[in-house]
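For this depiction, one protein chain was excluded, whereas all remaining protein chains were kept in their positions.
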Amino acid sequence: MTWFQEWIEFLNVNLPLIVDLTVEHVALVGLAILVAILIGVPLGIYLTTNEYLASTILQAASIMMTIPSIALFGVMIPLLSIINKGIGFVPAFIALVLYSQLPIIRNTYTAIKNVDPGVRDAAIGLGMKTVQRLFRVEIPNAMPVIMAGIRTAVVMNIGIGVIAAFIGAGGLGVMIVQGIVRTDQYLIVTGSIAVSLLAIIADVLLGSVQKWLTPKGLETNS
Amino acid sequence: MERKKFVSLMVRYGFYALVIYFFVWSFQKNYFSYLFKETETFVLLTRQHLELVAVSSLLAIAVALPSAVLVTRPRFRQTEWIFTNLANLGQTIPVLAVLALMISILGLGFKTAVFALFIYSVLPIFRNTVAGLNSIDDRLIDAAKGMGMKPHQILFRVELPNAAYSIMAGIRTAIVINVGTAAFAFLIGGGGLGVWIFTGIRLFDNSALLSGAVPVTLLAILADYLLRLLEYVVVPKGTRPSANA
Amino acid sequence: GGKQVTIGGKNFTEQYLLSQMTVFMLRERGFDVDEMNNLGSTVVRKALVNKQIDLMWEYTGTALVTYMGKEPIADPGKAFEKVKELDEKRGIKWMNMSEVNNTYCFVMDKKEAKKYGIRSISDLAAYVRKHPGELKMATDAEFANRPDGLKGVEKRYDFNFGAEQVKQLETGLTYTALASGEVDVAMGFSTDAAIEKYDLLILKDDKHFFPPYYAAVSIHEDVYQKYPEVEEVTQKLADRLDSATMRKLNYRVDVEGKSVSVVAHDWLVKNGLIEK
Amino acid sequence: MITFDHVTKIYEGDVKAVDDVAFTVEKGDICVLLGPSGCGKTTLLRMVNRLESITEGEIRINGKSNRDLDTIELRRSIGYVIQSNGLFPNMTIEENVTVVPSLLGWDRKKKRERYHTLMELVGLDPAEYRKRYPHELSGGQQQRVGVARALAADPPVMLMDEPFGALDPITRERLQDEFIQIQREVKKTILFVSHDIDEAIKMGNKIVLMRDGKIMQHDTPSEILVHPKNEFVSRFVGKDRAIKNLSLHTVEDLQKEIGLGDINETIQDTKTVNIHQDLRNTLSTLMNQEAEQVIVTDDHGEKLGTVTIDHVQRYLHLEIREKAPVSTEG
Partner (left out) sequence: MITFDHVTKIYEGDVKAVDDVAFTVEKGDICVLLGPSGCGKTTLLRMVNRLESITEGEIRINGKSNRDLDTIELRRSIGYVIQSNGLFPNMTIEENVTVVPSLLGWDRKKKRERYHTLMELVGLDPAEYRKRYPHELSGGQQQRVGVARALAADPPVMLMDEPFGALDPITRERLQDEFIQIQREVKKTILFVSHDIDEAIKMGNKIVLMRDGKIMQHDTPSEILVHPKNEFVSRFVGKDRAIKNLSLHTVEDLQKEIGLGDINETIQDTKTVNIHQDLRNTLSTLMNQEAEQVIVTDDHGEKLGTVTIDHVQRYLHLEIREKAPVSTEG
């Protein structure tokens, strides 16, 4: 049998495992992103009203990003052991949420900031209330950039999610790590292809969501 | 106005307090004991870590810059999207997989780790360099041509200096990520501070963990800081984004 | 509202297999089973103590020496009783000790061992004392840093590789490193298939440093109270397993490249432990 | 009616953008704020609908201080055309035009009708543009939509900040003409910012000429041209202001004041001008031909009389004397 045939065979046998791990991976990353959006987008919007805070938060978030992923996952262990949640889903989830913050906050912040001041002025001058202005003008016009931030975060997190395997949070990383331990090419290849595919699919899907959320009038400008 | 400033200050000092508290807490719990108990090992691991990062980053720069310059030349313009897409695709492959797959090609150890890190760093540098070169205003190139500059003069006097910010940003991202990624070199016997991090994770030994993780984090932050300084020196003053804001 | 348990596992093949088999068997008995595997010994232990997991296959030696910090006990039965007794006050119940003894060992390439004239760990120690900085050793992070690991061995046999000579890497890769000539000595587990695969020599532990590491189930007392049938289920498994069987199963996974779940499933079916 | 009652604006950092400005825009008038870049025109305008706070003084709209009105309601009752048109890129043209009616909760039918009326008013086909987006329109078309949007809720007062600023001269002139036409129908009270003297002369009933936040002169266009109050005004309107002034008057005005000359049938080759032609172009025609006179025709081509350079000059002097009998300046 050629390597390729064997690999197909391997896929056949292990399909349930692959599916399980993929689901786990998606659940972990998906939930983390969801929470990250719920925190990051409103925070980013709020920051546009407070310059001082904006620079503080953005600095903090970018330092967050420089923390190596394995170190962050690692540090979660002693910290969360305090509440007996040192390994598994919770620390992985928190680490991923933290990692997503910079692209989401920064993009939301700059997108809203960069809404043409003329357009913002017009909205105020026509008598829109703050909330109306936000939802009718600023957010729609900032949408492409906000979505781009979310896409970056998702693709990044799908990759980082692999490391979650080291602290028992499962996911596709398990395949890769087992592959290393057992020097099993099939496991490694399958695991990493699955992760890559997941990232590409997520990116494409979010691309269409982005397109769908982007007001038609902005398409040629962005 | 004043209230906003106040909130911001509170948050800023809140962060500082958290960080300080974290260190105090770790010291109290004796979580940095490895640093003192096994200083020799620490020096060894740090040296290995730095070697991994330095060798792989330099290689990456040496490969990424020329190839990015090459694919942005008019002759290769048509093929550029292939490289850019390949680069994008490459970014979706997890680090671990790159490391793991290298084992079967290069075996275990330092060489393999360097190679995997190199592969991982090439992409951001390449992408940013291409983006930087492409984002240069065509009119600048026109002006340069119209002045009678030769192609290499245009490249070195106009294109590269004006793309320097973007290139440096790519290098900085790559190296900072590299510092973190080098921690995985342990898995394939490449050494580095990852040894303690993984020991810590495997043994639930917070001392080993923090003695590895905190120095790696500080190294990453330090690298970021130093590269920012370098950026300040390398990037011409007139092309820094803050200058045009 | 069904029966729900979480199984923990460590990061090597045998553990994947044990954990996977238990999962299959419990599933058949209507359990809803979560797996949390791929963890280091101490982590998985901590998870058990913290109730993040409910049960796992643990080794008597590891528990006694690493977790409880006691002197090793050579007799397997006594070791088991001791562990069981000590863990009772933590609310953890030990049961179903199997015949699987997965102790640490030092392995070398047979030819090379002959060349250096090394047969036992004492021989190794003597050689290293005479030629410091020549031989290299591969170990995983856990063994390198456990008190009953490399440091303990070096102390008992009175030698020292030196930090530069010890290569730490991921558990299964110590054999790869040995096979590729990166190192001269590797740490291994006595049930590992790679020993057979690469035709390696297990150095004799002539000073009896390594205690017996028999696999047994450790489970939370209250989980046990809730689902006493777990004992009966895992008992069947423990009865059929021994070191030889385990090495064979490991071989199928590590050398033949079969997947853990397939190997586990096949074996369970063949032994009538689950229906197909 | 908009009254500026000694209004001063000081920005943070002690920039006095508007300095003790007092004047009134009468109901139905277009008042043009004119002046060099940075003189405070935009600032003054934006204080009216409270986009900028007022440091000192008061702005009254129909007698009521704008401080006492609810901001949102105040702004909705004032049409605002922004310096750079500020259309919402995310909304279609129809949504842009009817954005204020939407905020006011009009029903769909009423909005649709209003959209039609407005687009026709600014000379764009309502059906053609309904589903388009701002970026699909040329600069001139966008400006029109901006004006339509500001007119949507039929506000009695309009603020227009260089609404025809960034346009090429030809489009600009067309829009100006159209807007004068619209204003004849809608009769709003308009505060109009410009930095172009020609535009100010053309559009304004009154001009407020500013410099460094202060009013230099507040007068009718013709008065500013003929009797600039000081050196700055005089320099701002330019040396050829007499010729500029001519563009404010038509042959018809001249006919009313001093009558036309007789038609001397013996002169050949004489050109004709329409009675609604302005005097500047008429003078240009006169200078460019060898005959002393041009023949004036009405809209049906019937010859009404002749005009000579002498006529034009006499008319100009009459204008000056009439409007400011004592002045010797200019």
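Chains: A, B, C and D, in written order; residue numbering restarts at 1 for each.
Everything that follows uses one rule, which is that contacts are C-beta pairs under 8 Å (C-beta built on N, C-alpha and C of every residue); 3 or more make two chains touch, one makes a residue touch a chain.
The shown structure was predicted, so the numbers you read here are calculated from the model rather than taken from an experiment.
Colleague: May I ask you to name the displayed chains that the omitted chain touches in the full complex?
Modeller: B, D
Colleague: Could you tell me which of D:D68, D:D107 or D:D240 touches the chain that is not displayed?
Modeller: Checking each option in D:D68, D:D107 or D:D240, the one touching the absent chain turns out to be D:D240.
Colleague: Going by the contact rule already stated, which one of B:N30, B:N85, B:S104 or B:Q153 would touch the omitted chain in the full complex?
Modeller: The one listed residue touching the chain not shown is B:Q153.
Colleague: Using the document's contact rule, name the residues of chain B that touch the chain not shown here.
Modeller: 137, 139-140, 142-150, 153, 157-158, 161-162, 164, 236-239, 243-244
Colleague: Touching the hidden chain in the full complex, which residues of chain D are there? Just list them.
Modeller: Within chain D, the residues that touch the unshown chain are 36-37, 168, 195-196, 226, 239-243, 245-246, 269, 280-281, 283-290, 309, 312-313, 316-317, 320, 328, 330.
Note that in this section only the chains that are shown with their structure count from here on.
Colleague: Can you identify the chain nearest the overall CA centroid, using each chain's own CA centroid?
Modeller: The most central chain here turns out to be A.
Colleague: Taking each chain's centre as the mean of its CA atoms, which one is most distant from chain D?
Modeller: Here the answer is chain C, farthest from chain D.
Colleague: From the mean C-alpha coordinate of chain A to that of chain D, what's the distance rounded to whole Å?
Modeller: Roughly 53 Å separates the two chain centres.
Colleague: On chain C, where are the residues touching two or more other chains?
Modeller: In chain C, residues 11, 39, 43, 46, 170, 173, 176 touch at least two other chains, as defined above.
Colleague: Check each residue of chain A and list the ones that touch at least two other chains.
Modeller: Answer for chain A, listing residues that touch two or more other chains: 77, 81, 86, 166-167, 177, 180, 183.
Colleague: Taking the top-of-page definition of touch, could you list the pairs of chains it picks out?
Modeller: Every pair of chains in contact is listed here: A-B, A-C, A-D, B-C.
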